[in-house]
Structure formats: C-alpha cells, structure tokens
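Before any comments, here is the structure.
As you look at this complex, bear in mind that one protein chain is not there, while each of the others sits in place.
Then we have chain A:
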Amino acid sequence: MSTVPIESLLHHSHLRHSSRTYRGTRSFSPCSLNLRSRFTSSNKQLVLNSSIGSATSALGFRSSNSVAVRASSSDTAVVETSQSESDDVVFKENFPVQRIDKAEGKIYVRLKQVKENDWELSVGCSIPGKWILHWGVSYVGDTGSEWDQPPEDMRPPGSFAIKDYAIETPLEKLSEGDFEVTINLNLESSVAALNFVLKDEETGAWYQHKGRDFKVPLVDDVPDNGNLIGAKKGFGAIGQLSNIPLKQEKSGAEVEKESNSSSDSTIERKGLQEFYEEMPISKRVADDNSVSVTARKCPETSKNIVSIETDLPGDVTVHWGVCKNGSKRWEIPSEPYPEETLLFKNKALRTRLQRKDDGTGSFGLFSLDGKLEGLCFVLKLNENTWLNYRGEDFYVPFLTSSSSPVETEAAQVSEHTPKTDKEVSASGFTDEIITEIRNLAIDISHHKNQKTNVKEVQENILQEIEKLAAEAYSIFRSTTPTFTEESILESEDEKPEIKISSGTGSGFEILCQGFNWESHKSGRWYLELQEKAKELASLGFTVLWLPPPTESVSPEGYMPKDLYNLNSRYGTIDELKDTVRKFHKVGIKVLGDAVLNHRCAHFKNQNGVWNLFGGRLNWDDRAVVADDPHFQGRGNKSSGDNFHAAPNIDHSQDFVRKDIKEWLCWMREEVGYDGWRLDFVRGFWGGYVKDYMDASKPYFAVGEYWDSLSYTYGEMDYNQDAHRQRIVDWINATSGAAGAFDVTTKGILHAALQKCEYWRLSDPKGKPPGVVGWWPSRAVTFIENHDTGSTQGHWRFPEGKEMQGYAYILTHPGTPAVFFDHIFSDYHSEIASLLSLRNRQKLHCRSEVNIDKSERDVYAAIIDDKVAMKIGPGHYEPPNGSKNWSVAVEGRDYKVWESS
C-alpha cells in the first residue's frame, strides 16, 4: 500500500518552495484522498505484475474524481478536490528499501587441554544469532576432503546427524553474551582433524574459513590447504583472512614436513598445543523501511513539487540531482534549493530531510522547474550507508500530459480501440526497468554492501525478459499456424521413408498399457504378462507399456525411492529383464514407466522432514524444489506444478539431470527398455525432458500431461483449445522428442458419448478437437488408463461406450493406446478387429482425417480415403463415389468401413 501523504502534508506545510497559488475549494477530505492513493497503488501493482501493463492506470486515473494535493506557501496544507480536471499528481510511488545493518563480531576457536588425552575444542561467536555448528571429522589415514561422522562420545548433547557425514550442534548462549559450543576430544580415538562451518539459521548464511571448512588439526600431518586453524604454520592468514592473497604454493619446509610425515605412519600428536584464534565476521541484518515519493505538477507555476517521505530512523540526507534532455545524468538544478541543502562538489545536491515531530521518520519537499524530466536521488544515512532502490538511483519522472510519452500515448489510444492501449502504457513500465539498467550501469558508487540487491535486480530483469519473451512467443505462435497444418506437411515430407523419432516411433505404433492398478497384487506380474506376449503381438500391438519398475513407497510404483533398485511388487529385476526379452522376441518394444517428477526420500533432515535421499543417487535437499514448503528443498523453484505427496525433484540442478540421464541410459542398457512413459510431466519443464530424451535416445516416449479441461457451469466447453494448447506447449518444449497422452480427446469423447453431443468431435476448423487435431504425430490417444479407470476410476470413460471410443482412436491419427483391462474383456474380439484393420490399412499417426459428419447423434469421418467410420446412434453411410466401401467392424453405435 502506498503511504497516504496526508500527514506529511501537514508537516510539510512550513517548508518554503511550493506553489504560490491554489484554487478551488479548500476542503480536507481524507476519505477521498485515501481512496485515490489506494487507486494509485493498485495501478502500480497492476503494471508491475503484468508485463503488458494496463493503460487503465493512465486512463482510469484521469477520468476518476481526483484529488489534487498541493502544498502552498501559507502555513497550511491545501488539499483540493477537483471534479472535472485531470489530476496533477504525476508520480507516486512507495519504494521499499532495505537498510542493511552490519553487525561486526568475531568467531573464535579455542583448543584447551583438560587432562592428558582429553582436550576441549570450543567454537564461539560474539554476534547474536541462531548459530549452528555444522561439523564432522577426518580420521587418520583419510585422504581427500570428505567428512566423517565423529564418534558418538564426541557429540555434545543436542547434536543431530546430517546424513552420514556431518553433525549439527547448536551454539549455546553464554552468560557473557557469546555463543559457544564445546566439543570434548579424546585423543585416543583416531580423529585426525575436526572440520566445521558455522551456520546462522536466522539468515541461512554459512560462515566458512577462507572459502573452505574450518579445519582444526589434531595430528601433525594434516594437509594444509590454507584452512587450518591453530596450526603452527599459516597463522598469518588468520585474522586478516580474505584481504591477504592466499598463495597456494607451499613453502619448502611444509613440503618437507609432509613428505616426512607421510612416511611415518604413527600418529603424531606431539605438536598439539593449546591455542585461541579469533576471526572477524560480520553479519548483515536487513531492516525494511520505505520511501514514499509523490510528485505533482503545479499547473500555475508549472513547477514540479516532489515530496519525499520515509520512515527511516535517524538523519536522512537526500543526495540528488535532476535530469534533463532525456538523459539520466545528474545535473544541478537552478536555485533556489530547499532548506538545509548543500552543493556537493558541484555534482549533486544534498538536502537533509526534516525529522517528523513524532520521530517516525523524515520528510522533505522539493520544488523543481517544470521543464525538468525527472529527479534522481539516493539516500544517505551516514558516511558509509547509502540507500538506493534495488541497486538503482531512485528516479522520479515528471510526466505530464504534454511531456510524457506514456500519457500522450494513453490519451491518444483512448480514442482508438481499448486493445492497443494496453500495449503502450506497458512501455512505461519497460522504461522503468530500462532506467534501472541504465542507472545500474552508470552508477556503482551507491552499491555499497548491496550485492544482493544488484543480483536481485539482475534476476528481476532476467525474469522480466523471460516473461516478455514467453508472451511474444505465445502470440507469435498463435498467429502463425504451426501445428494445425502439421498433418499435411509432415505426411508430405515423410511419406517416402519411415523415420523413427522418439516422439512417434515408426509412426505406425499401437500401444498397449500392460497393467492396471491391481497388477502389483500378485507379486508376479512380470511373469503373468510374459505369458501374454505372443497374444499381444498377434493382436497387432507394437509397443508395451510396463508399470514403474523401481522400489516404491506405494506398491503400484509411482512413489519411487531408490531408482536403481528394480525389485518391485511387480517382480524382480531379473523377471523384468526376462519379460522385456520375451516381448522383444515377439517384436514388441517395451516402455518403462519413468517417474521423474518426484522421489521419496530415505532420510529426514534436521527438521524431521524427509528430503534426503539414499541409495546410489544419494541426493540431498538441493535436489528438491524449493517451493514446496512440505519438503524444505534447497533447490530452485519448480519448473512446473508440484505433486504434493513426495519431494519434487529439482531438474534445474545439473547433478540431478546428470544422474537422471545416467539412470535412463542404465535402464535402456540394463533392462533393455526401448522407451519411456513419463509420469506427471506437468511437474517440470519439457525442455528437461528433451534433454533426457536426447541422452537416452528412446525409440518411443510419451508423457503424461494431465490437467483439467475447461467447463462452464459444469458443462464442458466446446472449445478446448486452451487445454490442448497446454499439452502441445509441453510437447513443443520437448522439441517433439516425446509425445503426450491426448487427454483432450478423452475428455471430449466423454462429453460427446455421455450426452449424445457428437458435434463436439469437430473443432471450428473441421479438425479433431483434441491434441490429435493439432499435432497428430505427437498425440497418444487413449480412453482409459490405470488412474482414470481400473479400480481407481478417477475419470472413467462412459461405461458401455468404450468401443465407440476405440472405434474413434483406432481409426484416427495419433498413436492409439489400448488399456489392458479392455483387451482382456468382452471387447477382446472387437478391439482385435479394429487393431487388425488399423494395421491392414496402414493407418498411422499422421493419417489424414476428413470429418464427414458431426451432428448431435452421429460423428463420421474418412481417414486417408481408405477407412470410413461413424460413432453414435445416428445414421451414416460413407459416400458412394468411386470407392467401394465394405463394412470392416461393427458394434453398438459404431461402424467402420474400409475401401476395397
């Protein structure tokens, strides 16, 4: 919310430099003022939140009853309301600022001998905080820098273990105000060194020593990587730390020492001496304050009056300049200046703000020439503390109806269509960011201790760029029909040869989902399925989808834990391999069900949250996305939707992707899988899928992108373009490396069949309304799967109408998938006939559909000029032209012909 400047106006009243005129009735109307200010701020928000922005900020603003606020030369503030005239507040903004207080203090490390072999190591810190010592040990003979868990007796009470290599122990507050933890060392153990870092749980910051762990050597031959504490050598670095260049080369003496000790296998502890080391540290504590700035145009004097108000405590000096002629260079305005203004080295002005009487901050009023374009400033709190706005100078543009491009534009476009004015006012926002960039570049002198801010700005900019690019993409793509004509284009291109691609296989694939929700129950599914290999092959299936093979928390396999453990409730890894072999023998390719979105953890973290993994892929919480609060991941934000039952994997992490690629390749190699069915791909960016497909080179891959269709008042909308667009977007993000289940088609079939609304089956362009109408080669059509049907029945296909569904998908383009339960049911023979028709007529994923009829009670289409089909109770006969149609399959409310 904006700060409402009523109060400040009253305070400001005694300031000079203000307009000398006023007009209208003098009425004080806090109510309307408040309203307006809210209006402004919400506008601002709007502009900030949407990249398009909104011209309503300019338009709505002007037309509303507005309140002009002006300071006058008299000792009273004047608040005017004007009904018809345009508002003259030209800029109003409440800038949040973060004041970083730096607390300085020290970390100390003390080694003390208690008894002969009992020593005590104390680590302390003088700055308040929620300090945690994160530590581990190295044992004698360890090479490398890995940590180990310390022996139990070394762990102070209150410690808990982090995986198998570290301990976290909180520091306790001592009476003298320091925080400290003491570890008892028994030198009879073979501990060679103690490694630690300090963590401040308040800020999440880690404190290391020279970029490495602190390392306290307890024997003489601990290799010195420059991070030893209390060692006799290398002391020079301690206490001065990073401003001393650290030379990696070891002195001759050190090298000698090392070579000596390496030949000597006995533990050398002779050199252990008591010591006490201190290292300075600083901790940053951020305080949030705000600066609210209002600029008004005084029409009579055409001056710009800027009021700056802040709740920052203490003396606040505004260090400022003005901008002219389109440049953001600081210039000194002509006099007069506000009170308490000093000229600073002829380059800027410094004005100390007046303290507010109630001590809640300061304020100031600046009156500037109306021709100026803006006011730049930064705030100075003391010699060393400067504040700017997210790494930028504060900038107050003086936009008026005559000088502002934004408003001029807005005024113009108001005469035109409302559609274009959105565009234009958005440029105002871009201007802001551009200004930010510009200032960021010009001025770095105010960036003291604001590295994070700069980063933030950069991130903001990058995000903004991404957002804008995505917007541009979506519009460009929708105006250039890239997908609608694919079937024709591709079929022309690719007819001569069968091209195998992971999105389509050969193009002639027919998928069989080889399990249902109950398949795990027998514990020997693989073996049971094997027996059906020949039958499935003779039915005409070319691809089999097997259930998820990994160890899983849930028996069905969709809550995977150890990805490399392929013993599941469906059978052992050997049975799996054998099954794959058997299917290969009969010419059926096999898809593995890869659950990549989430993974169940093996261990809890220190907070008791399950987010640490074990097994061969022993990822830690960096592999978990950060935006699911349940799992306290330390990865990046998810690139997709979250699945809330298990930690969602952060695919943006290189190590995660590397491991997944390795795993997929291993599964290809070890099990013999030919491709993938990818579970819950809504959860992560399709671009990663492309990456995985490129690495694992599947023969065929299909992703499950399942979200809801659009309904209005419970009635499914006719137009499901938005729904299929999302799926197509995902496929597109994979660069077509994977197909996707055509959820849209299933949904529309539901509505069409259930309510006898067969007109739904043709989109306005006369194409199939599902993904199959837009990108047939990547659409995997299906009517049921283990989730939607089986014993779960989350979204069951209309009962009794399954064969109509199959008559549709098995004759249409796309790659059809048949559900296991349906194959081995009463529909067996009908499905078999349809399958054999599809293969006989060589219908493929890019076949061309001509919809002949889509009416209330009947839908009919001719595919590739050689197959005709109808579903629905209504009547249809294929046209009697040159072709001789004969009935191929017939059943309840459906009929399929082939031309002979």
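Note that contacts are C-beta pairs under 8 Å (C-beta built on N, C-alpha and C of every residue); 3 or more make two chains touch, one makes a residue touch a chain; residues count from 1.
Note that contacts and distances are computed from a predicted model.
**Q** Which listed name, "Prolactin receptor", "CDCA4 protein", "Beta-amylase" or "DNA-directed RNA polymerases I and III subunit RPAC1", is the one UniProt assigns to the chain that has been left out?
**A** Per the UniProt record, the undisplayed chain of the complex is "Beta-amylase".
**Q** Of the residues listed, A:Val89, A:Ile107, A:Met154 or A:Ala888, which one is in contact with the missing chain?
**A** In the complete complex, the chain left out is touched by residue A:Ile107.
**Q** Just one of A:Tyr207, A:Phe398, A:Phe741 or A:Phe797 touches the chain that is missing; which is it?
**A** Checking the options A:Tyr207, A:Phe398, A:Phe741 or A:Phe797, the one contacting the hidden chain is A:Tyr207.
**Q** For the chain not shown, which residue from A:Val97, A:Val123, A:Ile162 or A:Ile731 touches it across the whole complex?
**A** Touches the omitted chain: A:Ile162.
**Q** Can you tell me which of A:His134, A:Arg296, A:His598 or A:Arg682 touches the chain that was removed from the display?
**A** Of these options, the touching residue for the absent chain is A:His134.
**Q** Considering the entire assembly, which residues of chain A contact the chain that has been omitted?
**A** 51-52, 102, 104, 107, 134, 136, 145-147, 162, 165-166, 197, 203-213, 240-247, 279-283, 319, 321, 329-330, 344-345, 347-348, 378, 383-384, 391, 393, 405, 409, 420, 422-424, 426-427, 430-431, 433-434, 437-438, 440-452, 454-455, 458, 461, 464-466, 468-477, 479-480, 482, 620, 622, 634, 685, 687, 690, 732-733, 735
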